[in-house]
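Shown here: the complex without one of its protein chains, the others still in place.
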Amino acid sequence: MTKYIGKRFLQSIIAIWGITLIVFLVLNVAGDPITLMLPPTASFEEMEALRQKLGYNDPLIVQYWRFLSNALRGDFGQSYNYNEPALSVVLERVPATVTLAVTAFIISLLIGIPTGILSAVKRNSVLDTMIRSFALLGQCVPAFWLGIMLMLFFSVKLKWLPTSGFQSWNALILPSLTLGLFSAATITRMLRSNMIEIMGKEYIDTARAKGLQNTIVIMKHAFKNALSTILTVMGLQIAGLLGGAVITETVFAWPGIGRLLVQSINNSDFMVVEVIVIIMATSFVVVNFIVDILYCIINPRIKLQ
Amino acid sequence: MWKSLKENRTGMAGIIIMLIVILMALTAALIAPFDPAKQNLMAKLAPPVWSGGTLEHILGTDQLGRDILSRIIYGSRVTMLVAFSGTIWAGIIGITMGAVSGYYGKWVDAVIMRIVDIQLSFPFILLALFVAAVLGRSLTNIILIAGISNWVQYARLVRGEILSVKEMEYIEAIRSVGGKNGRIIMFHIIPNVISPVIVQATLGMARIILMEASLSFLGLGVPLEIPTWGRMLAEGRDFMLTNPWLAIIPGVAITVTVLGVNLMGDWLRDYLDPKLDV
Partner (left out) sequence: MDNTILRVEELNIVFHTKHGHANAVNNVSFELKKGEKLGLVGESGSGKSVTSKSIIRLLQSPPAEITGRIYLNDTDLLKLPEKEMMNYRGNRISMIFQEPMVSLNPLFTIGNQMMEVLFRHQKISRDDARGKVTEMLKTVDIPSPQTRLKQYPFELSGGMRQRIMIAMSLLCNPEILIADEPTTALDVTIQAQILDLLNKLNEDYGTSIIFITHDLGVIAEMVDTVAVMYAGSIVEKATVQEFFSAPFHPYAEGLLYSIPGIRGDTEKLETISGSVPSIYQLSEGCAFHNRCKYVCNICRQKKPEIQDIDGHLVSCWKYTDAWKGAGTNAG
């Protein structure tokens, strides 16, 4: 097992490195940061001067090395808009996003897992049809529209909840619900089909033949087998949650890095964009790594190899 | 096949929705009552007909007096164009990469699979945003992004099929009586791969439609003059208190379209499934 973890750890490091490379390449090769940093009226000489000063004329490798070594020291350049180091601008807003994402994740599990199991156990019943319809709809509704609709209903019409910002814990409800719903729908669907498949297996018959109660058969024997699938799905959900955070934060004016990302893109604040992308992608890699470890713990086959 | 459709009403509904939207997109110029860009500040923010509006603007008008119905109809063009082209591109890239990877194996395979892994490590909306940010707003860029975000699933499918076919003993049997690679591909690999690819295509289309809408909502999609449902939502949001329908209607359009794609995809999966070799 340690060998497997070690291998995955190495892969994660490589993945993170690959991400920095891609980010660097896209920013510096596909786009031209200089043009974006200066007003359109800047002359060619001014652009050249800035290019020289900021080291953009150096060979790409040198630039990359500079980028990498700075990055490892936490120096990602200066934010154009905030006049502070890009990294601190971003780090300030990370807690808000983490709160949002974690809450949304918990909500998606709280909704997704019970409905997935119920739906499979009471297959083809009215409850099952209802759950499946909601799950399907959950995957079709664009998150930003859902957020707006919820806002319209709960904040504007009913005035129960605030529309934006993070002044109180109340404000967390609508955004995390919006963010979590798509995930919940996905979990419901996957869990349902997985459970149905598992419940058709012979070892479930054996469990029943031993006289075990239905709840135990389902929760102990069936569900544990479904867990590995859920874990994989959950890993992918994190990506969706991070991406979805961008939109949800924009809709609800939530002060997190998602919103910052959109603002920075619109303001051409590339240093900040760079940092955010790297942080988000890295966290995704880290979460996947953790998921892999959990998977190991559950599945004895890998443990013993 | 028709029997299966008739039995499966949701699949039928999905296909009907798709046909309506496609038709809308194709005949937009003919059926839209107004020019979607035509502004009429006298009639701005008019409510839809069921909320006190006139029959002239059945779905109301936006903040610049543009007819919502026409903008919805024209918006379907972008949606369908991006959905189909994006899917086709994703398919082309994916199938090629998957085929090369599976067929040639060894380090080619290793490299391509690493790329797949790294790309999967990247939340795709992040990728889309990032590329959109750097490359700017244009229709081609969005289609490109759609292609890049979705090729991975096709690659894995094709590669998987090639690998499993490679293992099968009957391939040895065919080879031993002189069968050639081309024939093997034609008759053994492609038929098995078509069904899951088609199912994957419909699911991918749903993702692409949502992705385009999200990007347009954030202002990073197609150029701002082109009417698209995501953009309409973003604009409508500012006027939510005056005319909430501006924000509701485009969302309904998106949801219904994605629903149609998903229903069709689900039906296709069930229909094609019994024929798939496990």
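Just so it is clear, A and B label the chains in written order, and each chain counts residues from 1 on its own.
Quick note on the criterion: a residue touches a chain if its C-beta (ideal position, glycine included) is under 8 Å from a C-beta of that chain, and two chains touch if they have at least 3 such contacts.
For clarity, every value in this text was computed on a predicted model and none was experimentally measured.
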Among the displayed chains, the hidden one touches A
Missing-chain contact, candidates A:Leu68, A:Leu212 or A:Ile290, resolves to A:Leu212
From A:Ile5, A:Leu109, A:Leu127 or A:Ile298, the answer for touching the chain not displayed is A:Ile298
Given A:Asn225, A:Thr250 or A:Asn288, the residue that touches the chain left out of view is A:Asn225
On subunit A, the omitted chain is touched by residues 201-203, 205-213, 221, 224-225, 298-301, 304
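The rule we apply is simple: only the chains that are shown with their structure count from here on.
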Taking each chain's centre as the mean of its CA atoms, subunit A sits from subunit B at a distance in Å of 21
In the complex, subunit A touches subunit B at residues 11, 15, 18-19, 22-23, 26-27, 30-31, 136-137, 139-145, 148-149, 151-152, 156, 239-240, 242-244, 246-247, 250-251, 261-262, 265-266, 273, 277, 280-281, 284-285, 288
As the complex stands, subunit B meets subunit A at residues 117-118, 121-126, 129-135, 206, 210, 213-214, 217-220, 230, 233, 237, 240-241, 244, 247-248, 250-251, 254-255, 258-259, 262-263
